[in-house]
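This report concerns only the one structure given below.
Only one protein chain is missing from this complex, and each of the others stays in its spot.
Read from first to last, the chains carry the letters A, B and C; within each, the first residue is number 1.
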Amino acid sequence: MSKGMGAWRRRTFLGGALAGMVAAPAVLRAAPPGKPVRVGGTLSLTGFLAQTAAIHKIAAEIMVEEINGRDGFLGRPIEYVLLDDQSKPDVARSLYEKLITVDKVDLIQGPYATAPILAAMGVAQRYGKIIIQSSMGIPKLQTYDMAFPATPFGPEPDKSYPNVILDAMATLSPAPKSMVVLTSKFPSAQFMAQGMRTEAEKRGVKVPLFLEYEAGNRDFGAIAARVKEANADFLWVGSLGLESNQILEALRKLDYRPKNSFHLYPAPGPLALSPDGNLVWSSTFLEPDEPFMSRPGMKRIAEHYKERATKANLPYPIIDAQAAGMAAQWQILEQGVNGAKSLEDKQIAAWLKKNVVTTVYGPTKFDGPYNHGAPAQLIRQVQNKEWKVVWPKDLAAPGVKLING
Amino acid sequence: MTSAKEALTRRTRWRWAETVFWLAAFGALLLPPGKFLILNEIAILALFALSLDLILGYAGIVSLGHAAFLGVGAYSAGLLAKHVTGDPLAGLALAIGVSTILGFCTSFLVLRGSDLTRLMVTLGVALVLGELANALPQYTGGADGLQGVVMAPLLGRFDFDLFGRTAYAYSLTTLFVLALLARRIVGSPFGLSLSAIRCNQLRARALGVPVGKRLVAAYTLAAAYAGAAGALLAQTTAFVSLDVFDFHRSADVLLVLIIGGAGWLYGGIAGAAAFKLLQDGIASLTPQYWQFWIGLFLVVFVLVGRERLFGGLRKLLVRR
Amino acid sequence: MADLLTVQSLSAGYGRAVVLSDVTFALGEGQALAVLGRNGVGKTTLIDSLIGVTRRFAGSVRFSGKEIATLSPEARAQRGIGWVPQERNVFRSLSVEENLTAVARPGPWTADRVFGLFPRLAERRHHAGSALSGGEQQMLAIGRALATNPKLLLLDEPTEGLAPIIVQEVLAAIARLLREEGLAAIVVEQHARKILPITDRAVILERGRIVHESASAALLADATPLERLLGVTER
Partner (left out) sequence: MPSATLLGQALISGVLAGGMYGLLALGLSLSWGLLRLVNLSHFALAFLAAYLTYEMGTTYHIDPWWSVLVIVPAMFVIGLLQHWVFDRFKVNELASLLITFSFAVILEVAIQLYWTADYRRFETHYSTLSIKVGAFYIPVLELILCLVAGVLAWGTWLWLRKTYVGKALRASAEDAEIAAAYGVDHKKLAYLLSGLGAAYAGVAGTFIALIATLAPAQIWAWLGVVFAVVIIGRLGNPLGALFAGMLIGASESIAMAVLSPAWAPVVSFSVLIVLLLWDPDWS
């Protein structure tokens, strides 16, 4: 980045700061005439999940504009009423109640992360509202019959996804015989870690070390020493955010580099750019490559996203599964409303259960347990400082293969 | 002798403003739906702040971890509703009981040492409890929060309705009853001895006040009140999360009490109303940066309004 | 010769309460003044007014020819007023030596000279202030004031609450300061007979006013005012 660019950014920062802190930037107005359909939701604009909200907010704003640019909901414009749940489930809970009873929104959109979603789902259930969410990593907790997942986790990702990873591992030569499972105690990561251990042992891959660390752990020195001592063929990390970077750095300080490692929910930019990140694996549902870019609307959304995210000063302005989840949430709601030709929650839910919806994740059904369709988790790998889908093979980017680390 | 008695009764006599206030608070139940959500939140926060007032405003103990008791009360009530009975009053009683016990046990730890170590110990107790709740997800739901709290109708008759009218009535009544009780307590010789301790511990000791015992009692009482607030929170929202132990909660309630003024019981209520309305207003104006404005407001408020509010507090905190 | 300290029509007190009214006196270089009076007549308030921690209602305080009544305590101290508080108030968390050096200003009085005056303190040089006995604390309080190299020393009831043998030691040291070192001082004391022999002049306060002023020797010779104003017949 040049100095000129920095100065420019600073000016917009000052202007934007004052404007943004006074005005109400969350309500977007739109093209089609008529009384707007109000859709309320919260995101963790502040607090420890705030880095995700920035991504989702941009994706949501793009989608609201897209939908208004088409025909809105039943020919009426839509308006997104966004509130800050501060990354706290109980705040999310009261804000959804406020959105429904005080602000009287017509529809709601789910927040981010399992805990706020669960809190919001409780409210939705009480008031009989349909709720669509994209980031609940533990599908079996979605017990409300009008709650729909926008992300293809599948009903039992703790069984299905470990097997995708084990399949990919089996193609390496030599195939890993042992695996260290290290996970944050963040519930959805812990849930996947337990599944990983069970499935690995079922398939004869030994798990000599299974470690849980507290979310927000500061120093990984001792943990790294234990991982090094266990010296397994594969390292599976149930990480969030920068924990992966920290763990890999701590390992390198001990002069140890796991041959291959998998990272559940890392911060994609920093991990891809880190020298330690080369060839590491991570979970995804799509990347801005073929074949995903050929999906309807995907190219346009990806371009918009890059533009907005750069403007918002996000360090990783590339659309990935996170942002795509929010996009899918709106695509599902749009098709549900317009398909059911109604703003009634029950009718939208009934229509969604009977029909196939097309989202950035491809054709989506809600016919399985907990309203989940088929799982579609992929493995991506850092190659030349970029994330590339490498597994399953038929969804890998053209010319890209899984590389043994 | 008579004049002393008179002074005592004057302190406990009802003022017309109080009657007006409570009539207005209960009168709000007749409002159309749409305001009960925030009114209920105010009532609960007010009770929480009132409980802090009992130790800060009357006994002069500064706590940075008052959320410990709120949290314990909330989880007790939530777990009871989930596993045993959804009866709200049973939950309230259990929460008060559990937090009383916790308050009593920790009081010995808290009351040892100086003001500074108190800050740390209260902070520490809340943090350790938060970690404990996080470490026992099989009971508490961990970071996902406690799900499946279902409340039975209040007194077997009044369902918790969608708009929160019952919830507000329940919280307000609890607040009213406990505020009345607190009023009696602080006006009693016990309460006066607390004020004496706050003003000058050595002198109070010289006058034969059993300082240690009184402080333990006050701390335990405050814990019980905070536990009640926790129960109301869990029951009226049918949800408990780890956030009940959060440092921000303890800091917020301290701010609430400072806004309203410590040491006169209604300070917590006034502060809670001001804080919640302010938060609600600013957050709906600017959802992303509302904290900035709240922070700025508080700085200015504490700096400028401090002289008026901190006169009594300074004595507590200036170490000699 | 110009007076070192001139107090003119001073009225002062705390908050709204006027404790001293219309106090006027002067002190020359090297002079020692005894301030006598019953409990609660304003002796300590007088000292507090000189160091600058009371509220002044009227009057002036000139020190070395300059008005100091509007100055802060630290500014007055820096001009040469040394204070030995009634409660001693030694810094408990500092060692004896640090108590002396923390407030030291350049001049003839160094820590070593203080140790020469009070050999007991030298032995306890590295002990914390909190570890000292009452008498040692009093010595330290005097030594600390000396370490600021004052032109005027204010001693507020320097023998109060001390064991008789220590009282002798402290009084001897004070006498040495006043007589041999020629330090100007104001000594507040309830027990007049202890202090009159070592001071030059004496004032007696009653209800915040000076009701008697004379040479110390005169009071020693004719104790009638003492008996009348203090109600003491000391032997």
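The rule is short, and it goes like this: a contact is a pair of C-beta atoms (placed from the backbone, for glycine too) under 8 Å apart; a residue touches a chain by one contact, two chains touch by 3 or more.
Quantities reported herein were computed from a predicted structural model and do not represent experimental measurements.
Taking every chain of the complex into account, the chain not shown here touches A, B, C. Shown as candidates are C:94, C:175 or C:211; the residue that touches the absent chain is C:94. Within the set B:139, B:190, B:266 or B:292, the residue that contacts the chain not displayed is B:292.
The chain not displayed touches subunit A at residues 1, 3, 6, 13, 17, 20-21, 45-48, 50-51, 53-55, 87, 185, 211-214, 216-219, 221-226, 229, 241-243, 245-246, 249-250, 252-255, 267, 269-270, 273-276, 312-316.
Even with one chain removed from view, subunit C keeps its contact list with that chain: residues 51-53, 72-74, 77-78, 82-83, 85, 89, 91-94, 98-99, 101-105, 144-145, 148. Counting over the whole complex, subunit B has residues 62, 64, 109, 112-117, 119-121, 123-124, 127-128, 131-132, 135, 247-248, 251, 254-255, 258, 289, 291-292, 294-296, 298-299, 302-304, 306, 310, 313-314, 316-319 touching the chain that is not drawn.
Operating definition for what follows: only the chains that are shown with their structure count from here on.
Viewed as a contact network, the protein chains fit none of the simple shapes, being neither a path, a ring, a star nor fully connected. The most central chain, judged by the distance from its Cα centroid to the centroid of all protein Cα atoms shown, is B.
For subunit A, the chain whose average C-alpha position is most distant is C.
Chain centres here are Cα averages; for subunit A and subunit B they lie 38 Å apart. Across the assembly, subunit B contributes no residue in contact with two or more other chains.
Within subunit A, no positions touching two or more other chains are listed. For subunit A in complex with subunit B, the touching residues are 20-26, 45-46, 82-84, 88-91, 93-94, 97-98, 101-102, 114-115, 118-119, 122, 126-127, 138, 141, 185-187, 214-215.
Across the interface of their complex, subunit A is touched by residues 33-35, 37-38, 41, 131, 134, 137, 142-145, 147, 162-164, 233, 237-241, 243-244, 246, 283-293 of subunit B.
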